[in-house]
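Below you will find the structure I want to go over with you.
With one protein chain withheld, the remaining protein chains of the complex are depicted in position.
Take a look at chain A:
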Amino acid sequence: MTRHLKMDTPATARLLDELPSRLTGKPMDRPDGPKKVAGKATYAHEWEIEGKTFGVLARAPISKGKLVRIDKSSVESLPGILGVFSEDRFLRNPAQGTANEAPIQGVSEISYFGQPIALVVAETFEQARHGAHMLELVCEADSHGVFDPEANNISPEKPEDDQLDQGDLDKAMAEAAFTVDSTYRTPNHNSAAMEPHCSIASWEGDQLTLHGSYQMVKYNVNELADSLGIEPEKVRILSPFVGGGFGSKLGIAPEAVAAAIAAKEIGRPVCVTLTRQQVFENVMRRSESRQRLRLAADETGKLTGLGHECLVSNLPGETFHEPVIQATHFIYGGENRRLSIEVARLNRMCAGSVRAPGEAIGMQVLENAMDELAHTSGIDPVELRKRNIPDTHPEEGMPYSSRPFAEALDEGAKRFGWDKRNPEPGKQREGEWLIGMGMAAAARVNMLMESKARVKLKDDGTAIVETDMTDIGTGTYAILTQLCCDMLGLAPEQVDTRLGDSNFPKASGSGGSFGASSSGSSVYLACQDIRGELARRLGCDEDALHLNGGKASGSGQEVSLTDLLAGETIEGEGHIEPGKTMEKVQQATYGSYFAEVAVNAVTGETRVRRMLGVFGAGRILNHKTATSQCYGGMTWGIGMALHEAMEFDPRDGHVVNNDFAEYHVPVNLDVPQLDVVLLEERDDWASPIQAKGLGELGLCGAGAAVTNAIFNATGVRVREYPATLDKILDGLPELQPA
């Protein structure tokens, strides 16, 4: 049996609000928690597999050119070496999310510094590492590498779908009461998940099993099979625990293909784990950006024109580009609009999805520009935003689905004590610290993806949930368990949720914030399928079926679930597909951020003292894990505002700061005790469970709240991220002698 739903119409039946147990939404502890705190959760590298060998990738020492020769004899006689592999099926870079096919392959052409070009396999990790280090690679550098996206001699591409010209922005700017015309730059970012990417490949005949650290198993199977030139049916991927993804583990990556090729050749399992330096050099970067923001407003602050013109980059041949203007299209009004993205082709590592692609940097800079407009016009920043919430989509005219945007702004302002902010910059001082408050809006598009799940209600009244969905820290184990509990009237310990195995029904995977609502909907539907069968057996309408605490009722009498099952297991399958509700309305999630910073008047150092986020994302499936997602997003926002930047050497394009000592992610002391408020909301247009995505909303503008607070504290507007002290120091007021 399969219960299928294509979201063509709003799901107005809110079954989850009517069920007796109502565990969904509650702050239930993660069922995977006991394993994780005891060191018993098995991540990709950690599977005990008989005969396992170790492979270490060797990488290109140039940014553009040819691999002429690999001198395998330079390492073959070293102790423990089992082989050196390098061939045309190797991946140039990881596949983009949902690619579903192999990315660009081959090792002879080198397109960026750090490109994996060989794999050295040995009995021990230490031997393989030494071999990769000693391997002689003969490369021929091409002197025409391009490393600067803003160089005069390159002509960026203009993707057709990302050029919007509506009305007359120049005229609107000329006639406006208030204008902003500012150019910001954001640097490259790295996901830097704590678990380095890893794959263990093992073959039984022509059947490949890959224990990998991957976010989207359904696509990864096809990408791996296509890369190797084998049938997808011959590939099984297991990814039950993923040590952080943030987009970096969306697509099949070089280590998986190299491991599979080597394992086939030597007839033993091969484990390839990237070094931290390799993670920084060849996984995925969030593209740097140049963003010109133009805002035109009338005397009341209402936008009459909005310009957001961006330059980003990627490797030649990559179809992905950072969708910087994604939320700019719908968040604010203004009839005269110019929104565009240009893409420069560089010899830098591949650019791809890094947590909240588009909005993470697009909303951040748009919200800086809105703060500039608020300052110029003298209108309160919260009020300014509220005045610019459009009635209908400013470009396409469609209505919005549930949109608690104004509510998030008001709620945040009230809770944070926004009325205590002095709008004049540089006026509040505590000793040597300048204090300021800033705010920003949050917005992120909402997506639903096709997803399938199977639920088995066993004869003993317990249930198993199976889907190849992943839990990358997001809380999937928890929310799918909770949904199943409510739908079948079970307790958490009666439900066993199994994830990350490509033998299970194919799910959306974790990405784009769509995982929870998509896979949650599939489990909901699978349970409805089972409810249908139980109702049939009970002789009642499905709507009248009542399941609670192992008891079923609906036609007057109450029977125990196990009696109703009569020694049988009932299997239900759920299949959700996106439909017309994605086109009929603009679906998005909204929120607000408020931050208080202290900027040292002597050193220019910024410390975030407190930060609040208020978010609406439809039905919240688990209050605890949802809150953690928002904490995480806001922490990323702090990192993007103050610390994070990948530095590429302008001479040869190599990543200068390829580790955690030099690429600074926020540490515990950088992050104050954050406050998160989740608004009560149901979005019938989004999914049958009325939930929307939340995993990325926490950083879709968060950094702007911090830098806007820096402006309020100091009067310094940093337009080149991150706002390190050197960029603040020059603008600080003269120190007064004590």
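Throughout what follows, a residue touches a chain if its C-beta (ideal position, glycine included) is under 8 Å from a C-beta of that chain, and two chains touch if they have at least 3 such contacts; residues count from 1.
Operating definition for what follows: contacts and distances are computed from a predicted model.
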"Acetyl-CoA C-acetyltransferase", "Peptide/nickel transport system permease protein", "Amidohydrolase family protein" or "(2Fe-2S)-binding protein" - which is the UniProt name of the missing chain: "(2Fe-2S)-binding protein"
Of A:147, A:246, A:416 or A:593, the one touching the omitted chain in the full complex: A:246
Of A:164, A:177, A:230 or A:665, the residue in touch with the unshown chain: A:665
Absent-chain contact - pick from A:120, A:135 or A:192: A:192
Touching the absent chain when the full complex is considered, from A:561, A:634 or A:732: A:634
Residues in chain A touching the chain absent from view: 29-30, 32-43, 45-46, 48, 79, 124-126, 130, 191-196, 241-246, 273, 275-276, 472-475, 624-625, 627-629, 631-636, 659-661, 665-671, 673-674
